[in-house]
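Have a look at this one.
Yeah, one chain of the complex is gone here, protein chain that is, but the others are all in their spots.
On to chain A.
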Amino acid sequence: MAEPKTKYDRQLRIWGEQGQAALEKASICLLNCGPTGSETLKNLVLGGVGSITVIDGSKVEVGDLGNNFMVDESSVGQSKAKCVCAFLQELNDAVKAKFIEEYPEALIETTPSFFSQFTLVVALREANVMLIFARSYGLTGFVRISLKEHSVIESKPDHFLDDLRLNNPWPELRRFAESIDLDTQDSVAHKHTPYVLILVKMAEQWAKSHGGSLPSTREEKKEFKDLLKAKMVAMDEDNYKEAIEASFKVFAPRGISPDLQQILNDNRAEVDSNSSDFWGDGGCSEGSFIPSGISLLHSNLEFIANQGGGEAPLEGSIPDMTSSTELYVNLQNIYQAKAEADFLSIEQRVCRYRSIEDEFNSPILPELQKYLTDEDYSSVAIGFYILIRAVDRFAANYNSFPGQFDGGMDEDISRLKTTAVGLLSDLGCNGSTLTEDLINEMCRFGASELHAVAAFIGGIASQEVIKLITRQFVPMSGTFVFNGIDHKSQLLSL
């Protein structure tokens, strides 16, 4: 047996032992193990999640061999859940893998006690269960997280926040900057003053002499840079060069961007506390996941409004920069302390997302209309979004998906068109239409699941699950719609 630390080395470098411990505690349930769901679980089993439960009542058909790597010729006629589970177990013996040969829908309907008991156990322990919906359909598909609340403990953006608060320092940073003399005669000290401190001081000086405002016009910005240049006492002062390069951070408006502010305003919608089970009118509810081990909710947005004085929580890490060791280490401590203080106030907060029912029944109309007319994406992704919902409605009405069987294609095309138009009008988009091309393509797909598309969607779903379980990194918001035609996929907030 391999030393787990060695086996997981390449991922421990990303989410650390805490993240790994969270993964190893998580139990994940997969409903329907088609290729999309199977691929999602594969990535999670490799990463070492605690346990998995695969629920699927179907038997392996020959057709499944063409798009699911987890079944092979010997599996035909056997329980799909059993075969997929067996392959997954082979990948990592540290994971507890089990399967239930039953249709999830049937399980919920006929023996709710069993299923709800399972959920309940999770719910009692963790106060929350999270769902991820993942589905592939021809050259399209989607991923949607459905959760009530989630908090990110450590978001680790891989670029340093442009937000070093150079133009809006908190008291500790300001005091530290005040202790530095930019006009020191000591040339070694002069060229080892970190640019962060240079900019904080210079910005403050500027604000004092400009009625509190910072450089904003082109001339003012140039003047500010010239002031920095004038401070240089030698040509080789890398710290001043870095300061000039980073001076745009001083010019940036204080506080959060208007975009973020918009999100903040939009996210006040109330959420139904009973999150939905399935998205769609039955049909293929391929790959729904219920990972447990998730409790708190992402709270950045409310933090900004309440505690941050208009700023997003501070990340705490600073980029490397020319500096003496002592000043750099002190500076790092000051940023770290601020980040920790910000974090403490974050954890109390909860941010709410729109529920999947809300999105389903009453999407945000202006957003929907904006997407439908978005030229950058030629509205393909939103078109697929509408059509994925339309094919489910189609299937409920006609007992099969459009183009699922050869023959009758023309009829299916016109029926799908009518269904899509009806759906759009139900959503409040009267008169909106989708292109004939896209409707034809959707019928051509005929509910097929291509392995490559399933692997892509499954990859995204598993990555989001990892982010949610480790509570590191920021999970996606909205619905990710895959556009397998030219890869102009889109994240929709509806």
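Note that in this section a contact is a pair of C-beta atoms (placed from the backbone, for glycine too) under 8 Å apart; a residue touches a chain by one contact, two chains touch by 3 or more; residues count from 1.
Here is the rule we go by: contacts and distances are computed from a predicted model.
K.L.:
Just by its UniProt name, which of "NEDD8-activating enzyme E1 catalytic subunit", "Methyltransferase small domain-containing protein", "Ubiquitin-related modifier 1" or "UBC core domain-containing protein" is the chain not shown in this complex?
P.N.:
"NEDD8-activating enzyme E1 catalytic subunit"
K.L.:
Touch as defined at the start, partner being the missing chain; which of A:A22, A:L214 or A:I460 qualifies?
P.N.:
A:I460
K.L.:
If the hidden chain were put back, which residues of chain A would touch it?
P.N.:
For chain A, the residues touching the absent chain are 1-3, 6-14, 39, 42-43, 46-48, 61-63, 65-69, 72-73, 90-91, 138-139, 155-158, 192, 320-321, 323-326, 328-329, 399-400, 403-406, 409, 436-438, 440-441, 444-446, 448-456, 458-460, 462-464, 466-467, 473-477, 480, 484-489, 491.
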